[in-house]
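What you see is the complex with one protein chain gone and the rest in place.
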Amino acid sequence: MIVTYLKVFAVGGLVCLIGQILINLTKMTSSKILVTFLLIGVVLEAIKVFDFVKDFAGAGITIPIVGFGSTLAKGAIEGVQKFGLIGALTGGMQAAAAGLSAAILFGFLISLIFKARTKV
Amino acid sequence: MLSRTEYVELDKKMAPKSKEWSTLVCAFLVGGFICCIGQAVSDVFKLCVPTASEKLTSQFTSTVMIFIGAFLTGIGIYDNIGKHAGAGSIIPITGFANSVVSPAMEFRSEGMVFGVMCKMFVIAGPIIVSGVTSSVGVGIVYWIIGLIK
Partner (left out) sequence: MNYGEQTIRFLNKPRVVSGYSIVGPKEAAGPLDPYFHKRIRKDDFGQKSFEKAECKLHMSAISGAIIEAGLTPKDIDVNIGGDLLNQIITSSFSARELDVPFIGMYSACSTFGQALIVGASLIDGGYVSYAACSTSSHFSTAERQYRYPLELGTQMTPTSQWTVTGSGCTLLGKTGGKVFVESATIGKVIDFGISDANNMGAAMAPAAAKTVSQHLKDTGRSADYYDYIVTGDLGIYGSKLFLKLLESEGINAAGVHKDCGQMIFDKKQRCPQGGSGAGCSSVVFNSYFMHHLKVGAIKKMLLVPTGALLSKVSSLQGETIPGIANAISFEREEDV
């Protein structure tokens, strides 16, 4: 149990650490960082490496945006295997639907309830 | 006076650098911590619903994490975490939620349609576009590989 969480912590922290190094060196903005790591996830899934990391680190690799990329790619691959070419279009979004819909719904609701405040 | 190129060189040499170590440590700690929360959510879900498939568990986990990120953004805490944590709070899925919710809140003053709905993906838009495009690309590659086999 503790070992699992240590692994999650270490790998998750490491992913973010690499991101921070990128930010410090290149002054990347948050959009670019997110896109970069998402694409890393897509590539890791495409070359079938992602599942090995996931077996080792669990949430340490699925919670970072890398996991979102892998979900999209995995969905597209499974879609192709099940439905042929059209599955490449439907599979990715289908697999990521929960996360995307949640983000849109919560974004909308929260913008109704709360007001943006100044930073301090 | 210095020439343009000399000045750019001078700026490169003199510009203050970020405090490398402290930002790296913060990113590592916060990033790791958020991932542990994610692991805990999925473990609890598995305990409560032992029959759940892996897919359902991961969908549930990311929904909960997105809610946490969105809610912390709403009550104005997430940007304060981000100030210290940097990539540690940008890269986890909660950071994705933050980048969707924060423009939606910000542009509320420009109205429902042109403010909230139009501006919601000002920052997260590139993530959707690049993610969908590249995953479709991966799907097509797999389809071609399947044809050859």
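Annotations
By letter and in written order, the chains are A and B; residue numbering begins at 1 in each of them.
Heads up, the rule we're going with is that a contact is a pair of C-beta atoms (placed from the backbone, for glycine too) under 8 Å apart; a residue touches a chain by one contact, two chains touch by 3 or more.
Note that this is a predicted model, so its numbers are computed, not measured.
Summary of contacts with the chain left out: across A:Lys48, A:Lys82 or A:Arg117, the touching residue is A:Arg117. Screening B:Thr63, B:Ser99 or B:Ser135 for touch with the missing chain picks out B:Ser99.
Even with one chain removed from view, subunit B keeps its contact list with that chain: residues 1-2, 4-5, 7-8, 10-11, 14-19, 23, 73-74, 76, 78-86, 89-90, 95, 98-99, 101-103, 105-107, 109, 122-123.
Considering the complete assembly, subunit A touches the hidden chain via residues 23, 27, 29-30, 116-120.
By our rule, only the chains that are shown with their structure count from here on.
Those residues of subunit B that touch subunit A in the complex are listed here as 18, 20, 23-24, 26-36, 38-39, 42, 58-63, 65-67, 70-71, 73-76, 79-80, 83, 85-88, 90-97, 99-102, 104-106, 108, 116-117, 120, 123-124, 126-128, 130-132, 134-136, 138-143, 146. Residue ranges on subunit A touching subunit B, taken from their complex, read 4-5, 8-24, 30-35, 37-39, 42, 45-46, 58-60, 62-69, 71-73, 75-77, 79-81, 84-85, 87-89, 91-93, 96, 98-100, 102-104, 106-108, 110-117, 119.
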